[in-house]
Every structure is written in C-alpha cells, then in structure tokens.
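For this view, one protein chain was removed and the others were kept in their places.
Which chain is which? They are A and B, in the order written, and residues in each are numbered from 1.
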Amino acid sequence: MPAQLSIQDLTKSYRAGIPVLKGINLEIAGEGVTAIIGPSGTGKSTLLRCINRLVEPTSGRVMLINGETSLDLAKLKGRALRRARRQVGMVFQEYNLVERLTVMENLLTGRLGYTPAWKAWLRWFEVSDIDRAYELIAKVGLSELVNQRADALSGGQRQRVGIARALMQKPELLLADEPTSSLDPKTSVEIMELLTELAQAERIPVVINMHDVELAKRFALRIIGMSGGDIVFDGTGDQLTPDHLKSIYGGESWLT
Amino acid sequence: MVNLSQSLIAKRCKPFSLSRKAKFGFWLLLAYVVYAGAQLDFSYARFISGLDNASAFFDRMFPPNFERSRILIKGMVESLQIAVLASLLGISLSLPIGLLGARNLMPGWATWPARSLIALCRALHPVIVAILFVKAVGFGALAGILALTVASIGFIGKLFTEAIEEISIKQVEAVRSTGASFANVILFSVLPQVFARFVGFSTYQFDSNLRNSTMVGIVGAGGIGGTLFSAFQRFDYDFVAAILLTIIAVIMLGELFAGFIRSVFLDNIGLSDLLRKRNKPTSLSEGKDIA
Partner (left out) sequence: MLDAEVKQPKRWRRYTIDQRLMRFAIYLFLVAAIVQSLRNINIIPEFLIDAPEQMLDLFNRMWPVDWAYYPQSVNSALVETIHIATLGTIIAVLLAVPIGLMAASNFTPNRGLNFVARLILVSSRSVNSLVWALLFIAIFGPGALAGTLAIAFRSIGFIGKLTGEAIEEANLGSIEALKATGASRGALLNYGYWPQIKPAFWSLVLLRWDINIRESAVLGLVGAGGIGMTLDTAMNLFQWDRVAVILIAIFAIVIVTEIIITQVRKRLL
C-alpha cells in the first residue's frame, strides 16, 4: 500500500509576521503525480522543503503515514530525522549532483542514509545497492556514462541521474522541486515522462513543483494551485479553467 | 587644413602614456629607494668592497667539499624526517580544524575558536616558533617538528577553511536530503568539492616544510641547519657549498615528488600512464600550486 502524506496547518515565516506558508492543509495519497503550480515566491519550494525538513516549519504537522506507522516529520530530530529523510526522495531544479564524483558515485549517495561513513569512504557499498544502481542507470538510459564525472554531462542527463539518485533511496514519497525549469522544452517532456513512469513502477506518490501549466495538465493526475501562501485550487487538469489560472497567477495577458 | 589637425591631435593626446597616478607612484618609489638606502647605510664603496670579498668567497666555495658526507647525509635525513612528520601531523590536524572554521557549515561557537587558532599559528615566523619550542622541549628534531606543524596548520587550515566556504551548498543540501549522516555529508558533498585544492596546498606545504626544515637547525631544532650554521662559523665555505648543493637537490626532488602525488590523486594517473611517453612540452605550471 503506497504511503500517504498528510500536511496539517503548516505555516512558515522566514521573518516574523510575514508568513510564506499560511496554514496549508493537504492530503496526498495513493500513486500518481500531483503537480503544484503557482507564481514564483508563492511558497511552492518552501512547502516541498518543509516536508523533508531542508527548511524548518514554523508550526504545523507533516504526517507521513506508512501502513501502521505514522511519523510527524516536522518534529523529528537527529537520527530519527535522518531515518525519515531516507524515505523521502528529492529531485532538484539545478540537479545538485556532486560535480566531481562520477555518475555511479552520485547514485550511491542515494544510499548514504543506509551506509556507515567508513564503508562509504572506502566505497564498500552493498552488492544489492550496486545492482540497483546499474538497474536504475539502465532505466534512465545512461548506462554508457556510468563512470563519467557528473560535470561532463548535459542538463538533461544530469537530471536523469538526479532522478535515479532519488529512487536509489527506495523512497515512500518522491518530491521534485521544479525539475524541468532549467531544461529545454523537449528535454522537459522527456524528464516528466521519466518521472511519471518510474514513480508508477515503484508505486509511490510524486509531488512536483512546476511553473509550466501545460506540462502539469499533461502529466499530473491532480493539480494544486498556490497563491500567496494559500492553496486556491485543488482538482484535475480538466477542472483548471482560465478563471482559476487568473486567481493563481494574476494578470490576463499571458493566458491564451 | 589636414596637416594642422594632425599636429593638433599629436599634441593633444599621447596614446599609451602612463597615467598621472602611475608616474607619481614611480617617482615616489624612487625617492623611497634612495631614502631607505641611506637609512640602511648602503654606499657604493661598501658594495664594491663587498664584491671583492665575493670573488674571494666564491673561490673558497669551489670545488665543493663532500668529504664529510656522513654528517651531511645524517643532517639531511633528519631534515627530511622533520618535514615528513611535520607535514603528516600538520595535514591531519588541519582537516578537522579547518572544517570547524567553515562558517557556512559550522555554528559560531566552533568557527570562532578554530579561526583564531589558525590565525595564531600563522602569526609568528616558523623560526621564532622553533625557538620557543626549543625552550619548551629541548634541542633536537622534536622542536623542529612541532614548529613546522604549527606553521602547517596555519597555512593549510586557512586555505582549507576558505575553500570550504566557497563550495556550492546546493550539493550539500542534496546529499543531506537523502538522510546521510553528518560524516557522510562531509565525505560526499564537501570533500569532493575541495579535494583538488586540498591536495594542492598540502603538497605545497610539504615543499615549504622541506625548505624550512633545512634551516630550523640554525636555532637548534634539528636537521641540517645546525651543520650549515657551524660550517659558516668555521669559514668552511667549501663544505657550505656541498651542503647547499645537497639542499637544492633534495628540494628539487621534493618538488618533483609533490608534483607526482598531485598527478596521481588529481589526474588519476595509473601505472600504464607512467610507462607511456609523455609528449606534452613542459611548462612552468607543471606542478602548479597556489603561491
């Protein structure tokens, strides 16, 4: 049974009195892609980062429900937090690969949550980890580049590695923070296809931030529109009317 | 008409002439040189008589006298050992201290003491530090090792901290998000980014320690410096020449070795690369380091 994410009354203020997230309530359950759209600065990225605690929420709960167990990600500390982070994979806008390491090593960083430091230093990873790495590299189509340094890759290739890395964790939930914003249109579509296919194969929910509404409509089962720190739309792509878009983004001239 | 404007142009602008500031700076420098020279009691006469001495001096230096090679080798080996151990200790200590000083990764209560310690280590010249250690632990190589360890921490620590503060924090964020432990985050996202520079300045510091180890002996901290100093005092200039040549040779070898280490760890040279002939023409920056 795939995991569920339950965000309850999440707020975040970077500066006192100016909340970026204003009491978000969101349930994400089941497989399938959920896209979050909205203008820049509206808190999409903050929301995602509050889930895996790269950003500290000011208040609220982030419940990760997995079968019997449910964890409040917002309250965990230290080792418990790290354990929980293993279950949440993240794909970044700027790929955030370790440039000096090879593709294979970047993938193996996905298993660092499970590997003690001395073993990791000697590169003594489990055979099962290495096998899974080869599998995933094949799935994202980069088998010949296994021993290439990450900084020798193109943007699209790097993002594929980023996706593979996140999946190496065998996560319960996949987050993607504007994964296609730095890519050209064709590559963007390829990456979105990859994300949706692989997430389906692993049977996990995916939450993707994006600013390309058409892409969202094409790939996402559920679209969430954010504006000014609140959720102002929650529905399918078909239900997204120009009026809704206006309330999310404001302005009309960009609408066709 | 054309001639008139041409000569006007010629008068008005001299292209590429030095700016006012540069000219002023130049005259200032010249004035300083004359002033300082007078303060230091430089006179032409002194210089000339010195040159006379110089020719006598060089006569006595050549041919270099290698008869006392046992003492020479013993001293040189001790200097090498001082350099090796000081570099080992210095590099191992600089890693954690430098890491603690990085303001983008560590909280204030860690960075402030670490940075102050590093600054303190750099404050005094290694020779002065050696004198203090000789007072503390007695004459001999230990004082030399400790003095050069302090110098190494000051140098490597400072550059290491600077290197860490310049890394891309996004890569660190990504590794953190996988649930990696602190050690793993450092190993996999911080160290790979600074590794190249770290190898560079560690090998540079080894060369520097090798150079310094040949002279801390002058104040009693072990190595060939002591032998050299007494040779000077006894006017054994041919022995001095022998010692100097040995020192230069050892240091050149040291630099070659350091360059070799750099190519193994930075360019990932394998055994077969050594056996293949290298066709690149050598340039000055072979074994390029940061200073």
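Things worth noting here:
FYI, a residue touches a chain if its C-beta (ideal position, glycine included) is under 8 Å from a C-beta of that chain, and two chains touch if they have at least 3 such contacts.
Everything numeric in this text was worked out from a predicted model, so none of it was measured.
From the set B:A31, B:I73 or B:I128, the residue in touch with the chain omitted from the display is B:I128, counting the whole complex. With the whole complex as reference, residues 102, 104-105, 123, 127, 130-131, 133-134, 146 of subunit A touch the missing chain.
Considering the complete assembly, subunit B touches the hidden chain via residues 16, 29, 32-33, 36-37, 39-42, 46-47, 50, 53-54, 57, 77-78, 80-82, 84-85, 88, 123-125, 127-128, 131-132, 135-138, 140-142, 145, 211-212, 214-215, 218-219, 222, 225, 228-229, 232, 235, 237, 244, 247-248, 251-252, 255, 261, 264-265, 268-274, 281, 283-285, 288, 291.
Going forward, only the chains that are shown with their structure count from here on.
For this pair, subunit A with subunit B, the centres built from the Cα atoms lie 47 Å apart.
Looking at the complex, you find that subunit B touches subunit A at residues 168, 170-171, 173-181, 183-185, 187-189, 192-193, 195-196. Contact residues on subunit A toward subunit B in their complex (touch as defined above): 52, 54, 82-90, 92, 94, 96-101, 105, 109-113, 115-117, 120-121, 162, 165-166, 169.
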